[in-house]
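For reference, the structure is listed below as structure tokens.
After this line comes chain A, so read on.
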Amino acid sequence: MTDLMVPHEAEVVERISESATIFTLRLRFRDGSRHARYRFVPGQFNMLYLYGVGEVPISVVSDPQDDALFDHTIRAIGRVTRGLSRLQPGDRLGIRGPFGCGWPLEQAQGHDVMIVTGGLGCAPAVSVINYVMRRRQLFGELVIVQGVKHAEDLIWAQRYHRWSRMEHTQVMVAADVGTALWPWHVGPVTELFAQARINASDTVAMMCGPEGMMRVAADHMRALGIVEGSMWLSMERSMHCGVGRCGHCQIGGKFVCKDGPVFNYTQVKDLLPVRGL
Partner candidate 1 sequence: MENGFLCRDRFQDLLEALRSLGYQCIGPQVRDGAILFVALVAAEELPRGVRDIQAPGSYRLERTAGPRFFGWANGPQALKPLVFAPREVLWRAERAEDATIRFIPELPPPLRLAVIGVRACDLAALDLQDRHFLGPPAEDASYAARRASLFLVAVHCSDPSDSCFCASTGDGPRASTGFDLALTELDDGFIVESGSGRGAQLAASLALDAVTGDMRSEAAAQAEAARARQRRRLPSRDLRAALFARLEHPRWALVAERCLACGNCSSVCPTCFCHAGVETPELDGAASVHARVWDSCFTQSHSYIHGITVRSDTRARYRQWFTHKLGSWHEQYGRSGCVGCGRCISWCPVGIDITEEAAAICTGTGHD
Partner candidate 2 sequence: MSKPRNITINVPVLARVEGEGALEIHSRGREITALSLRIFEAPRLFEKFLEGRDFGEIPDLVARICGICPVAYQMTAVHAFERLFGLDPGGWVRDMRRALYCGEWMQSHALHIHLLAAPDLLGYDNAIAMAQDHPEIVRRGLVLQALGNDLIRLFGGRSVHPVGVRVGGFHHAPDRSDVAELHVRLTAAVPEAEALLRWTLALKLPETEQRFVSVGLRHPAEYPMNEGRLASSTGLDAGVAEFERHFSEHQVDHSTALYCLFRGKPYLVGPLARVNLNLERLPAAVRAVLDESGIAWPSRNPFHSIIARAAETYYSVLEAARILKDYRVPGAPYVPAVAVAGAAIAATEAPRGTLWHRYDVGEDGCMRRARIVPPTSQNQARIEADLRQSIEALGVDSSDELLRRHCEMVIRSYDPCISCATHFLDLRRHRA
């Protein structure tokens, strides 16, 4: 029996700096056979162990079919993530995972896809966008909606520009507070929803971001005609084990780590509006 609680040694093969605080670690298990066996779905996460410091849950952002390496895009904000940001190629860390359920990518095939992210950029959503981009012919229209508070909060602006030039792809970005050169919308991101070029009744929506934002977004999407059962969202809670034991990630009866982090909207819609649950 494999012990899900014990990490496995992995090596940083490449470190990509995405912004001042965001970086991507491209990893490989040291044990070749483990690496070969390793399978995941976008939306799933690993527990990353920084030697002597601790573990944090981080989504896998690379493509599941990319066998050579797997990637984590991480924002350095606290103890562990700041420490992780100092890792360099050749450095080692521990990995447990993958854990949780990923995005419903098979169900979404043949349908329009609307991806809504909020806040400071959202790794789980990036993994879906990458996934769809690489299999463009399998999906219908793709709409990417990103909202930020301040224009400066937007990272990866070039990516949004690049994506917006792709066929059958619509990118809508909004900032509550803009700047002089801000090329996109200023105002609540939800004001843009009506412009989405999708067939609402045939759309699968995937959301990631602050809970309040996702709740409002869901209301707007429902107004567009997207059915609740086709809306998915990725939740975030404190996690210490990743396998539904430590209890930290509970929201109502759900363990975000194993019942999620990706949920169907219907599973959590009653819980989302309650503060402090």
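How these were chosen: all candidates are chains of the complex that A comes from, given by their letters.
Everything that follows uses one rule, which is that a contact is a pair of C-beta atoms (placed from the backbone, for glycine too) under 8 Å apart; a residue touches a chain by one contact, two chains touch by 3 or more; residues count from 1.
Small disclaimer: the values here were computed from a predicted structure and weren't measured.
Candidate 1 is the partner touching chain A in this complex, chosen from 1 or 2. Residue ranges of chain A in contact with candidate 1, taken from their complex: 1-9, 30, 49, 51-55, 77-78, 81, 90-94, 236-238, 240-241, 243-248, 250, 252-255, 258, 270, 274-277.
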